[in-house]
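Accompanying notes for the structure given below.
For this depiction, one protein chain was excluded, whereas all remaining protein chains were kept in their positions.
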Amino acid sequence: MTAPADLPKMTYRFLGRSGLQVSAISLGGWLTYGGYTENEKTFSCMKAAYDSGVNFFDCAEGYAGGKSEEVMGEAIRKYSWKRNDLVISTKLYWGNANGDNPVNNNGLSRKHIIEGMSASLKRLGLDYVDLIYAHRPDRHTPMEETVRAFNHLINTGHALYWGTSEWNADEIATAWRFADKLGLIGPVMEQPAYNLLQREKVEKEYAHLYREVGLGLTVFSPLRQGILSGKYRDGVPADSRFAQEQDAFIAGYWKRTGKYAWDGIIKQVNQLQPIADDLGIKMSQLALAWVLKNPNVSSAIIGATSPEQVYENVGAVGAVDKLTPEIMDKIDEILGNKPPAIVARFD
Amino acid sequence: MTAPADLPKMTYRFLGRSGLQVSAISLGGWLTYGGYTENEKTFSCMKAAYDSGVNFFDCAEGYAGGKSEEVMGEAIRKYSWKRNDLVISTKLYWGNANGDNPVNNNGLSRKHIIEGMSASLKRLGLDYVDLIYAHRPDRHTPMEETVRAFNHLINTGHALYWGTSEWNADEIATAWRFADKLGLIGPVMEQPAYNLLQREKVEKEYAHLYREVGLGLTVFSPLRQGILSGKYRDGVPADSRFAQEQDAFIAGYWKRTGKYAWDGIIKQVNQLQPIADDLGIKMSQLALAWVLKNPNVSSAIIGATSPEQVYENVGAVGAVDKLTPEIMDKIDEILGNKPPAIVARFD
Amino acid sequence: MTAPADLPKMTYRFLGRSGLQVSAISLGGWLTYGGYTENEKTFSCMKAAYDSGVNFFDCAEGYAGGKSEEVMGEAIRKYSWKRNDLVISTKLYWGNANGDNPVNNNGLSRKHIIEGMSASLKRLGLDYVDLIYAHRPDRHTPMEETVRAFNHLINTGHALYWGTSEWNADEIATAWRFADKLGLIGPVMEQPAYNLLQREKVEKEYAHLYREVGLGLTVFSPLRQGILSGKYRDGVPADSRFAQEQDAFIAGYWKRTGKYAWDGIIKQVNQLQPIADDLGIKMSQLALAWVLKNPNVSSAIIGATSPEQVYENVGAVGAVDKLTPEIMDKIDEILGNKPPAIVARFD
Partner (left out) sequence: MTAPADLPKMTYRFLGRSGLQVSAISLGGWLTYGGYTENEKTFSCMKAAYDSGVNFFDCAEGYAGGKSEEVMGEAIRKYSWKRNDLVISTKLYWGNANGDNPVNNNGLSRKHIIEGMSASLKRLGLDYVDLIYAHRPDRHTPMEETVRAFNHLINTGHALYWGTSEWNADEIATAWRFADKLGLIGPVMEQPAYNLLQREKVEKEYAHLYREVGLGLTVFSPLRQGILSGKYRDGVPADSRFAQEQDAFIAGYWKRTGKYAWDGIIKQVNQLQPIADDLGIKMSQLALAWVLKNPNVSSAIIGATSPEQVYENVGAVGAVDKLTPEIMDKIDEILGNKPPAIVARFD
């Protein structure tokens, strides 16, 4: 499938306070590459993304037991893309694929960060990644050890920037505490979930960090696992991830995120549909454009599983400017989940 | 009134990672000294506290427009207590009492911190306080300026330790970031609300800080404005603060904390009563002992308005050991508000 | 004279990245207090300013041989203004008033900074100033010595913030270099001339510093020595400063600033008059409001010599919002002196 004629021009944003630019829409490998999707489909998704101007491809050592990195690396070689034109990321924390004993193949110890990076690069077939993330905080490893180890990766040329994923605000601030104290490089980006239904972390908890450390966000789950695409409008379709709940990983994932009032959420999402209709865009494009409206978001990582979905999602880039302050207010009113403004001096 | 014969011996705890010891129960000046309580009553409360072994008396420039500090200082002179035996605190942020123009008499600029300290010491009639708090975060002043200014107070001998009140965890971590970077002293204590009904901040948000910076807590509102004393069990008595809702300050205070399901809370509190009865202690003592059970709490600040209340509250010190793991679990079950444990490496 | 009924409410701005707030309009002592103006007139100007909400009063050890500081201090005592409500500044560099031998009574050596500060405080009758400026760069004293000496003033409580006046951008950056290297406080504000006719330094030379060091500006000469009040429209009036050219100081001052095409400037200023007329404001108010339109300006220092002039100038605060982008463009077109935008990456 070729790109639709009306595909908007990709925009690029600086990754927080860094000098690196990432495409506003990026493609993620979770649950897909090397996992639920056959390789050929993954390749066609990556090609559609690249052809749309996407330069940032996101992965993790823990995705599909390491297979995700292998397939991603294969695609880069298959299409002979130039390394300089790409922003490749991976994440370290769950490295069971790298050994038989979980003891030192997980977490953020110096040993796992260095060994995990090496194993990831081998799977990717690359000399370095642009971005390396701490996939979760590790409360058993001293922060100083973790900060030093990520700087080791940068100093040895295996990564260019480091960041975090799903860390608490105070943990990011603490990482910078040690970075500053030791004259080292602090984490420049965080990868949280962010979408119309999950706003607290990005809009409230991290609020001071954008100013204090110049934090950039590469957000995942912009469509809330598809809920915001509107596809559950009338129930759960047979081929959706929810229907695959027998799968241990997804089941566990949903268990962790907790139960929520499913019906209420679907109802809210359905109320957003007329707004999308009025703008002449799809529900998923409204959801993505809304995420990109937040200036602290450097990139929204999509998990598209077909070229069509990639193009549809990239279409959201052209819809960002359609979201006027009035429409943003209307969305807030429907959702009722806008975090209160930060208390200032004279509040 | 003299101290009851069975008054337990006061215990002292280190203020976080510092070498300073504060009494487990301390007396606060909010809304009382210089405000809702006549001076003589304040004096007798302070004396009862001192006689019970309380060494820590808490105040703020913003309490009762500065009068709270004046009355507290008067009491110290009246009873000729030795300065060394006391741990005196005050807090800076709302310093309208110090000038006519609010512009530079509020917040945490270097100007207000230095001028506010000077005005507070004058009102207290003291050369220095032991603890100086930033009464709130000031998001308009750079953290570095604030950290430097509190260190200036310490360097000039006007305060011995500095801390925060109602700051976010990431703001405390950021203050330490600048303190470490500049070789300065970081905030050693935080003063949040903490009680059976308000647990999130102390048990979840600050969780990493106890280890990371050795944070100590001097918690206020251990009885949730009297709700946990059981006195609202059958409604709102005429002489309680709730009945004074015509008062603009209280009304405003409750408005800020938001509406909550009053009935549900009273019901929960009433369910705790049998536990107190079984232990042979008062409901307020159960609530205070529960607060002191948390090893991260250095001191619980009570707002007693009569010597009787002081003695009753101090009685809680003797009840801490009665709270067995089984009783603590039972309380958690009744309240259903225990924050989930922090995710560790293999969760 | 009492304040006119339609005097706008004063606005306050943070001084660069600091937590201190200064009034948008401030009163300066150059050539006036203790100099060309009798004391009573100075007092009435200061009172008119204070009554208008002005909180920032600017002075220098070199103004009127130290007399300017004396008269300013006298006014503060005369009106019993509260110290906390005021932002008082002075500047060190030309301290001939402090001794007989110019050798060590000028410049920015540690000796002169410490001795000059002491002499200024004595003349002002104050324990500290809020702002202390290096009145010029001193290319004979190492930057490190100067940075350390100004920090000494802050550490000893004689000043709260330090800054510069008429320094080059690279000198300010170099001061921060030593401040950072030594963990000291850098200069937070600069005092340049800034007005419709002198834009280069503020709009071009300092451009990066607003971001790099959070520089705030307290600008002098917002009316270009009265030229922008329109009073030279038809020639030089007998009572103006230009007519006093026999005076050595003024003559020297004009000599230093160089010759310029007097006629051309007057012509340009006269072209601005219709814009002021259309907005229903005075020419001087247009000029001041234009200065305040620049967000990097924390305060515009006026040199008014009568209460009427003070009120007229304060009136400019209410005119800032009247300067629409269209009007700003029109002004740029008339003057033709807008510095080109800073070259960015893809220019």
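Letters A, B and C name the chains as they come in the text, with residue numbers starting at 1 for each one.
Methods note: a residue touches a chain if its C-beta (ideal position, glycine included) is under 8 Å from a C-beta of that chain, and two chains touch if they have at least 3 such contacts.
Being a predicted model, the structure only gives us computed values, none of them experimental.
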Problem - Touching partners, among the displayed chains, of the absent chain - result: A, C
Completion exercise
Touch assignment to the omitted chain, from C:53, C:107, C:163 or C:192, lands on C:107
Fill in the blank from the handout: Where A:6, A:85, A:263 or A:326 are the choices, the one touching the absent chain is A:85
Handout entry: Candidates C:155, C:174 or C:305 - the one touching the absent chain
Key = C:174
Completion exercise
Missing-chain contact among C:78, C:139 or C:267 belongs to C:139
Problem - Given A:26, A:42 or A:55, the one touching the chain that is not displayed - result: A:55
Problem - Those residues of chain A which, in the complete complex, touch the missing chain - result: 12, 14, 17-21, 55, 82-85, 87, 130, 154-155, 157, 160-161, 183, 185, 214
Practice task
Please give every residue of chain C in contact with the chain that is not shown.
Solution key: 102, 106-107, 136-140, 143, 168-174, 176-178, 180-181, 205, 208-209, 212, 342-346
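In the analysis below, only the chains that are shown with their structure count from here on.
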Practice task
Name the shape of the chain contact graph, picking from line, ring, star, complete and other.
Solution key: line
Exercise for the section: Please state whether the interface between chain A and chain B is built from the same residues or different ones, using more than half shared residue numbers as the mark of same. Expected result: same
Completion exercise
When centres are defined as mean Cα positions, the distance from chain A to chain C in whole Å is 49
Exercise for the section: Please work out the Cα centroid separation of chain B and chain C, and write it as a whole number of Å. Expected result: 45
Handout entry: For chain A paired with chain B, centre-to-centre distance based on mean C-alpha positions, whole Å
Key = 41
Exercise for the section: Would you please write down the residue numbers of chain B that are in contact with two or more other chains? Expected result: 107, 138, 140, 181
